[in-house]
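Left out: one protein chain. Kept in place: all the others.
What follows is chain A.
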C-alpha cells in the first residue's frame, strides 16, 4: 500500500478551548500541528482571551462569532463541549481532526511520537470494510491484506468517513468505572485499526476523532444536551449520541467507520467522584437509546445524509422523544443543524 500524502489544504484541526492559556497544549502538539490550519473555538462561558503561542496558522472563534453566524436560539447549541462543532460548521476543508485540549501526543510501542494527523487521514483515505470482518484488521495497512475466505467482491471496501482514535493513560471510561478503579490506566497500545462492522453500534468518543466533513458534516452535530451537562467528559453524552446517529447513517448509506490507532495521551482532569454526584442521566438514557438505534430502519428514499437525518429526527420525536424531553430537543437540534449547515454552505458559495 503506497503512503498517503497529506495535503495541508485538505485538513482543519478543530479544538474546543475550555481554558484560556493554550500555550503548553499547543507547544506539545507543535511538531504535528504546525503545518496545518487550526480552528480554535472558545467555550462561550470562557471570558478571558485566549493565549496562543507564535508560529501557528489559526483562526479563533468566540461567542460573538457564534452569535453573528447563527440565530440566538441556535447559539445555545454550541456551549460546553459542543463549542467545537461551530468549528466544523465554519471550516471549508475536506477533513476535520478534533481532539480535546487535555490530550498530549502519545508514543507508540517503538517509542516514536504518534502523528495523529497522518494516521487519521490515512484511515479516512483508505477504504473501510464493514460488510465482512477481516481477522487481520485493516487490510489496507502496509504488511496486511485480506485473509483467506474474504469474498473478493467485497475487497474494494466502502469510503471511510469517520476515524475514531483511542487514548493511553486516562482512557475514556465513564465516571462510575473511574471512581471504582481510580488507578486504572490504559497502558496497552494496540497496533491496529479496524472497521466497525455494519449494524454494529459503538460509543463514539469525541476526545480524538477525525471525519470527512463534506459528506458527514450534516450528521456530526451537538444534539443531545443533558440537564446537568458539565465541562468534563464524564458529564456529557453529546459525542455518544452523535456516534450512534452517524453509525446508523453510515450503515444505511454504505459508508465506513474505523476505530483504533491513532492514540493520544490523555491527561488527568476533573474528578470522577464529583461527576458521579451529578444526576446520572446520560447513563440511564443509554439503556433505552441502544435498543432504539438498533431497531431504527431508514427508508430506501433516504439517499443523502440530510435525508437520513430528517427521517431519524422524526423517528426520535415520535419514539423516545415523547417520554424524554431532552431527546425531543435532540431531534429538533438535528433538524436545525441540517438547516444551519445548508445555510452556511450556501453563503460560502456566494
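In this text, a residue touches a chain if its C-beta (ideal position, glycine included) is under 8 Å from a C-beta of that chain, and two chains touch if they have at least 3 such contacts; residues count from 1.
Here, contacts and distances are computed from a predicted model.
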| item | value |
| --- | --- |
| Listed names "URI1 prefoldin like chaperone", "Aminotransferase class I/classII large domain-containing protein", "Synaptobrevin homolog YKT6" or "UDP-arabinopyranose mutase", matching UniProt entry of the absent chain | "UDP-arabinopyranose mutase" |
| Options A:7, A:27, A:145 or A:343, residue touching the unrepresented chain | A:145 |
| From A:127, A:176 or A:319, residue that would touch the chain that is not displayed | A:176 |
| Touching residue (missing chain; options A:92, A:107 or A:188) | A:188 |
| Residue numbers in chain A that touch the chain omitted from display | 109, 132-137, 141, 143-154, 164, 166, 171-174, 176-177, 180-181, 184-192, 196-205, 233-234, 237, 240, 243, 259, 276-280, 283, 286-287, 290 |
